[in-house]
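To start, the structure under review is shown below, and the notes come after it.
Omission of a single protein chain aside, the complex is shown with its protein chains in their original locations.
Showing chain A:
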Amino acid sequence: MANYDNDDLADYDVSDEEFNEDNLNDEDYDKLYRMLPSLKSSLSSYNNEIPESELKETFPSNPKSGSSGSSKLVALAQLRPLHPNTNASPGAVQTASSRSLSSLSKLMLARKNGSQMSSSFPASIPSGVGVGVRLGLEPGSKSADILLKLRSKKATGTPQNDGISTKPKLVLGKGVSLGKFTLKKPQVKPVLTHESDIESLTEKCTKSSSVSVLSPPELTRIQSPWNEIKTKIHLDGSKLLLTTNSIIPIAPLISRKRKSLSQMERESQLKRHFSQLLYPLTNLEINVETIAKAKTNFSRPSPDDKILQAQNDVFNKDMKNLKISKPVEAAATAAAGTKDKHPPKPTKPFKKIDLVSELSSNKKLTKPHKSFVVIGHIDAGKSTLMGRLLFDLGVVDAKTVNKLVREAEKSGKGSFALAWIMDQTSEERSRGVTVDICATSFDTTTTRFTAIDAPGHKDFVPQMISGVSQADLALLVIDSINGEFEAGFFMDGQTKEHTLLARSLGIEKICVVVNKMDKENWSQDRFEEIKTQLLDFLTGSEVGFSSEQVDFVPISGLTGVNVVKNDHAVKAFDWYQGPTLVNYLESVGLTSVAIDKDTISKLSEEDFNLAINDIFEVSSSEFGVTGKVSRGLIQTGETVMVSPTKDYLQIQKMLIDNEPVDVAISGEIATMHFKLNQLANKSIDELVVGDLISKVDSPISSVKKFTCDVDLFNMSKPLLVGTPFVLFRNNRQVPARISEIIEIKGSKKKKKHLVSKQQALVVIEVNDDRLLPITKYSDNKVLGRIVIRREGSTIGAGLVTEI
């Protein structure tokens, strides 16, 4: 631990962040020491050399811990009901430590603790520039291990129960007779606790509830209709009793006629209420038609109400006073009603060009184009690899890199200099984590590339998915350092999830880039070891790539060896005879690259589709969108339609790789400029990432429900009809749920839930006030695919069969 260099010290955010147990208040101090032994013992089997100080740092109330500041600590301390002893069991330890630390802040913590060793900076970067290199096996990474361990424990473990405990359980006393409806004072009854985790949870709940109500027990006198006896209701703050059990005690039921709504009607009413309840008051402007339409949906107001309502509407523009009985449909039909009636006539391209000669003579378009996304577990070196590629190919010059190195070193993140070429936002730079995708394009002599850097952290998988949706090929970056590969692969790391996603979203080829080989001394054994394991996994039943779809290239992104060039200067790397990464990228065969007469005529007949992946203002009167063309072709001057908003826009200008073009074809990532005033609400906030663009005469349907074949992965709990999840269609994400299970493959039983590894035909319902534009898989192999994520894990994928 003594060999901190300057880099480390700078990396260690000084200010008030340093953990010092003396700064804890008494309560937390006590708790820390109560927790410590159990934490130690629970980790001892895993790694018993963890310094105590690092264990302490994982203590959740530690003011240093990322997102939760000390103000939060105060908040917790104030609001948390004090209940002694509950924190004594190891179960409590893990619950507590998972409490306020998001896994991301754990990572930050681990990073801050990480000690680094400086290494001589690779020769290919201007000398005089030092970049620290992080060493995964230094003590610092142990704390990451602890955290990983804790995290995985959180995922699978259940709160432990320390044997038999007495549990105050509020139940109705035996005095509740069946004959009379008499509520008696609830008794506190000790109950033996066995195995289950519910029990221990309940126990905590009950305990905290009995303390959390501060006001003294209250006596309420309420007359009972049955026996005219004044019943005492004793409140121990036990709403549990009152809310739950007040319904359960049984008294004789005297049947009685009641002309009433059927149960079904009530239920459907209830459902309606539920959707009303969650009806969002958006900040988007709603036009007059929408309101008018919505008003027609009012249910039977009396004449008086109509007048009242009209007055309301005039004086009160606040949406919350509008009653919209079926908000989603109302908004949708209103939107459709206003814009749908007369789709404009298609407009002619600005320039009349002969497509065949244009496409076969345009230098840009004749060079094959490939787009790839860089994926993999957090810190595998994805952004660094991208930076290296751009630098060594001369896309980014030495001056820029020098500047970044200086800036990075100044903020103590020297080793991230190359990553900063892609990591542009202040957030990403200060945290050293990629948050969003970043696309960039470059040329080699033979090929045009679009490269997309994706984030590795679990929280940013949605962004990573939108990156994958723009690519034909994926580079899966693996940290080869002993222990790191394993962490990303076996624990709940992202190596597996990213791979599954790439496969489910239709990536054609995957190249495993075994990175940081400099740290493994370019060992062939290590490379082969990783290759064997990953090949097994990638071609196994879970993922299902064929072995022709998978390739392996060993590199070091930081030093640059075997990225753009391999000068065979590294002796230990002599064993490798394969291509450099760039050679591989140039030569890899993809289905979509060659352009000839046939493809051109095929493309002009296809419907044109583009999925919006970025929306931005160009000037006060113009805006732009960028996205990948998934089918067909389009020319500047043509009018396109946006789904689901049904905005009709004429393309003012088109760019590919930042250069103006007249035509864009399938496979290209194109930017289009439009006039802002052609948008119905004149605001780009009306569009979202994932909206689809088509030609006026071949509109894309937008739906609330569709049928699809789903394939479920491993899940910790079943997928129920009605369970909310996040649905990804290519780069669009939207909350959704299964509304019906039509058929479970290999089972005749009618079920309302699906379990791991099942395949089923289901109806999926979108839970958003905006419709989802989508196509059948048979119509578009890109836009007809879906992926399902729940509570931060990918649990299934599917193909759209019916819309």
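One rule holds for everything that comes next: a residue touches a chain if its C-beta (ideal position, glycine included) is under 8 Å from a C-beta of that chain, and two chains touch if they have at least 3 such contacts; residues count from 1.
The rule is short, and it goes like this: contacts and distances are computed from a predicted model.
**Q** According to UniProt, what is the chain that's been left out of this complex called? Choose from "Rab3 GTPase-activating protein catalytic subunit", "NADH dehydrogenase", "Dynactin subunit 4" or "Protein DOM34 homolog".
**A** Going by UniProt, the chain not displayed is called "Protein DOM34 homolog".
**Q** Please identify which residue in A:536, A:697 or A:791 touches the non-displayed chain.
**A** From the options A:536, A:697 or A:791, the contact with the absent chain belongs to A:791.
**Q** Considering the complete complex, identify which of A:357, A:424 or A:601 is in touch with the unshown chain.
**A** A:424
**Q** Could you tell which one of A:417, A:487, A:534 or A:715 touches the chain left off the display?
**A** A:715
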